[in-house]
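Okay, here's the structure, questions in a sec.
Heads up, one of the protein chains got dropped from this complex, but the rest are sitting where they should.
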Amino acid sequence: MIIADTLLQGILMGLLFALVALGLTVIFGVMDIVNFAHGEFLMIGMYTVYWTSLLLGVDPLLVLPASAIVGVLLGLASYYWLIKYLLRGPAIAQLLGTFGLMLFLRYLVMFLFGIDYRIIQKGLLVGKSLAIGPFIFDWTKLAAAMLSLIAFAFVYYFLHKTKIGKGLRATAVNREAASYMGIRTDRMNALAWAIGGGTAGVAGGLLVNFYYAFPTVGLLFVMIAFACVALGGFGSIKGAFFAGLLVGVIEMLFPIFGSLIGSSFLGPHFKFTVVYLTYFIIVVFRPQGLFGWKH
Amino acid sequence: MPFLEVAHLRKDFGGLVANAGVSFAIEEGEIIGLIGPNGAGKTTLFNCIVGYHSPDAGRVIFKGKEITGFKPFRTNREGIGRTFQIMKATTGMTVLENVMVGAFSGVDDRHTAKAQASEILDFLGLGNVSDYHINELPIAMQRKVGLARALATRPQLIMLDEVASGLNHTETDEVIRLLRKLNTEKQITIFLIEHIMEMVMSVSQRVIVLDGGRKIAEGLPADIVKNEEVIKAYLGEKYARSH
Amino acid sequence: MKGKRLFLYLVVFLSVLMLTPMLFAAEKDIKIGVLYPLSGSLAGIGRDLQRAAELTVDIVNNKTPGVDIPMAQWGGIPSLGGAKIKLIFADHRGEPDRGADLAKRLILDDKVVGLMGAYNSAVTKTVSAVAERYGIPLINDSSTSPDLTNRGFKWFWRTTPHDDYFNKDLFELLKGLTEGKVKGVKAIPKNELKNLAYVCENTEWGSSVAKSIEGFAKEYGFATSKGMLYNANSPDLTSEAKALLAAKPDAMLFASYLSDSLLMIRTLKGMKAHTKFFWGQDAGFEMADFAKTLGTDIDGVLTRTVFIATLTKVKKVAGQVNGLYKQKYGDDLTGATARAVVGVQTWAYVLNKAASTDPKAIQKACNEINIPASDLVMPWAGVKFDATGQNILGRGLIGQYQKTKEGTIDLEIVYPFEFATANFIYPFPGWD
Partner (left out) sequence: MKDAFDFSDFSRAERIGLLIFSLFLIIFPWIGASSFLKAVMIQFLLFSLFGMGWNSIGGYGGQVELGQAQYVGIGAYTVALMMVWWKVPFWLSMPLGVLIAVGYSCIIGYPLFRLRGHYFAIATICTSLVLKDIFENWKLVGAAKGVELPIHEHPDFLYMQFKSDTYYFIVALFYVALFYMNRFRRSKLGYQLRMIKDDEEAAESLGIDLRWCKIKAYATAAAFVAVGGGFMAVYNLYVDPASVMDLDLSIKIALMAMLGGTASLWGPVIGAGFLVPLDRFLGSWLGGHKGFIGLDFMIYSLLIMAVSAYQPRGIWGIVQQFFRGRT
């Protein structure tokens, strides 16, 4: 019973983790860059929705597009003003650069908005919960999960059905070949960053409905996102999705399991330890992750 | 007992058969050419012997010792060296340093390694470029550096991957001269994959022809050129290319 | 190309910028080094502490009418010819090694007379070690880890009560409930309020709270049906909440920082959690943001603290200082900030008593100091250190958030019983 309940909760949370991981994996797939600043994109998405809904007095869910737009702009800006230059260098320089970007965005926000915790106070779904029989769901989380599904469907459609999307994938598979085929890989990179930023922004916008926005919030989520992306296989959309679910379920089920068998050792303080261990073990046996297709 | 023996070697990638039971033997001191049209499975065969792939079936026996499925660094330690078509170079190691790395497989001390390396470079007539970075050199030179690097590990059998591709005639002849020199002076058995027939024909004492993952012919260059199947294989390919 | 050059200029410019600081003018003032987490994840609380400290130092340095504390009329330290106190703030970001380095800087470069801080118990450990080495007095205003005063240090004094006091208060309150001592509540049969469950964050502070709760529970004859440590920066606490509810406790006890306390309550509310007694051990639960963000959701929630705004009803000085603080910064004093006030105040009194800035004299003064209750904003019996350097006259408060008629939320005192400013709400209303 409680297991089933927790399982469902885990899936809800997992969908959100997956959404955070989505942008990360798209960017990686196209240009082999791990974007350390991804968590900060998320954080800025949270602030965007917070402020716009507060200032315009609109429901947080209605201003989601705002966070998407801000995310996209952020992605493009970071690509054209920083990442472009980094591409000339080795992987190490890129790591360094995105890491710098992460610090910069985080403390810029701290500088501008201070370190107070901010959360949406009132909204259509805020603080409401839905009871289905014995199961109680937080409406905001349900909505977040649904929208995450939609976002995945959208990105998946975009990549597999549209012309640009196919170009993007071609670039991901083989950059040279793509450029011979007349695909402007530079544009594709930018596009990847736009998608990455956009999805992160949306994720943030959803998150702020039930989580608190503060300048260092990004790190909490991006570490999990890293684990998800790596677990699912860098660059694999499918991978990010299922890894996200897996992580969500583990993170949710483990403490319950611990308390059921009445072990204080297997307490919640180890839940992410277990997530990291899982990644480590799986990846040792499948060095390219669950659905990975490139090293 | 043959020097290198490959028996019924089979390798397929997810249903796609690359080598279907290839068998042949090489005697010590020979120069053997392995030819075949694109996708004949030359490179796969190569990699199976050297150890980048482990064959699905069949055996590889070197100097009477089974080395099937050995990792590349072990086959190398058994005495098999190889070269690559392209040389990747990012950290800016000099030619000398590259060859030293090869030499290190035998020695631990930097100075002896250096000595050996420069000796080999001189032997291949690369002494004057030893302080250049690889990517500063023309392709022909790079190939030679690759050869030197492999030689530095003191192999008895050296396997050359398309050593002449992308080289002009004079360069090719130069390479041919070098290989003969190696074979006679250093008593190194040479096994080369080539796409271009001409080069192989001139240098090899025996030629093995692969097509569609099968050995379709083996024999003296003179006979091979007359061989029906071979001609068909190559013509077929040319035919396909032209349309 | 232009981008490149721009970057280069940036590098040069910023490098120069970085080397310009570290020029300090020497004054006659009495310098006290204050170490707080002014940036990083605890920057919020650090900022409030700094404000409170500055306010107090103003009160000491300039005659302040309308504050009935002797020091408000001093205008500097009398016994030192009216010398002013100058606080030098240093930001340790909650990093112990950074704290130690800064302590060295303050002692050896800025030549401070003494130190104050450093909020995080972990940082206080390294800072006090440095102070001990160099023989410079450190008055700790706000670290509540019991260990700190069990180390036989000669240069370390702590004004605030530590967690053991507070946890004892909690159990006194629980006992009081069963004995009908609590204002507005009839005695509750012991078996109705028996099994407790605690959920504590798993760093030093939370885990030591957990330990001492276990201890007191045995001593007072309660059962801890569930004990949980969790990671405070976890993006989601659903599973923790579920595990807690599964235990069906009569009383839920928490040791949480801000973000996790907020998240925990939101989550529990989402699950329509029911319990009779809902208590939080300071930190998150008593911060201004806590009430601000959660509003009426926390009706009936208890928090242990050392200062509550409504104290102003019963204690004049508290009201006056709180008034100044509120008019300057808009918030009421909280437990944390009020402690900073007392910290600086103690320094002032100590310096005045020592009548010298010589460490030895200050050490002596600290050991002998005795600040009367009437001078303190705190509901304490005064400030008087025992041999370990712990203030033995300090005591905690337990407050309860209560909904007002206007629908705003107030923090009322419910313990100690003699200070009680409102009827205790029992059982905990919960959420529907």
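A, B and C label the chains in the order they appear, each numbered from 1.
Criterion: a residue touches a chain if its C-beta (ideal position, glycine included) is under 8 Å from a C-beta of that chain, and two chains touch if they have at least 3 such contacts.
Computed from a prediction, not measured in an experiment: that's the story for all the values here.
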* Omitted chain's touching partners, listed by label -> A, B, C
* Hidden-chain contact residue, picked from the options C:R105, C:H274 or C:K364 -> C:R105
* Structure fact -> Out of C:A122, C:I139, C:L258 or C:A420, only one touches the absent chain, namely C:A122
* With the full complex in mind, choose from B:D108, B:E185 or B:E228 the residue touching the hidden chain. => B:D108
* Asked: For chain A, which residues reach the chain that was dropped from this view?
  -> 28, 32, 34, 82, 85-86, 88-97, 99-104, 106-111, 114-115, 215, 223, 226-227, 230, 234, 267, 269-270, 272-273, 276-277, 279-280, 283-284, 287-289, 292, 295
* Touching residues (missing chain, whole complex) on chain C -> 3-4, 7-8, 10-11, 14-15, 17-19, 21-22, 38-39, 43, 47, 50, 88-91, 93, 95-98, 100-102, 104-105, 107-109, 122, 125-126, 129, 132-134, 145, 147, 151, 202-204, 206-208, 229, 231
* Structure fact -> Against the hidden chain, chain B presents residues 50, 52, 71-73, 76-77, 81-82, 84, 87-91, 93, 97-98, 100-102, 104-105, 108, 110, 113, 146, 149-150, 152-153
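Keep in mind that, in the parts below, only the chains that are shown with their structure count from here on.
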* Touch graph of the chains shown: is it line, ring, star, complete or other? -> other
* Specify the chain most distant from chain A by Cα centroid. => B
* To do: Taking the mean of all protein CA atoms as the centre, name the chain whose own CA mean is closest to it.
  => A
* To do: Could you put a whole-Å number on the gap between the CA centroids of chain B and chain C?
  => 75
* Starting from the mean Cα coordinates of chain A and chain B, work out the distance between those two points in Å. => 48
* Spell out, as numbers or ranges, the residues of chain B touching 2 or more other chains. => none
* Sequence positions of chain A contacting 2 or more other chains -> none
* Which residues, counting only chain C, touch chain A once they are in their complex? -> 3, 39-41, 43-44, 47, 202, 226-231, 233-236, 238-240, 242-243, 246-247, 258-259, 262-263, 266-267, 269-272, 289, 293, 295, 297
* **Contacting residues of chain A [partner chain C, same complex]** => 2, 5-6, 9, 13, 85, 110, 114-117, 119, 121, 127, 129, 136, 138, 210-212, 214, 216, 219-221, 224, 251-256, 258-259, 264, 267-269, 271-272
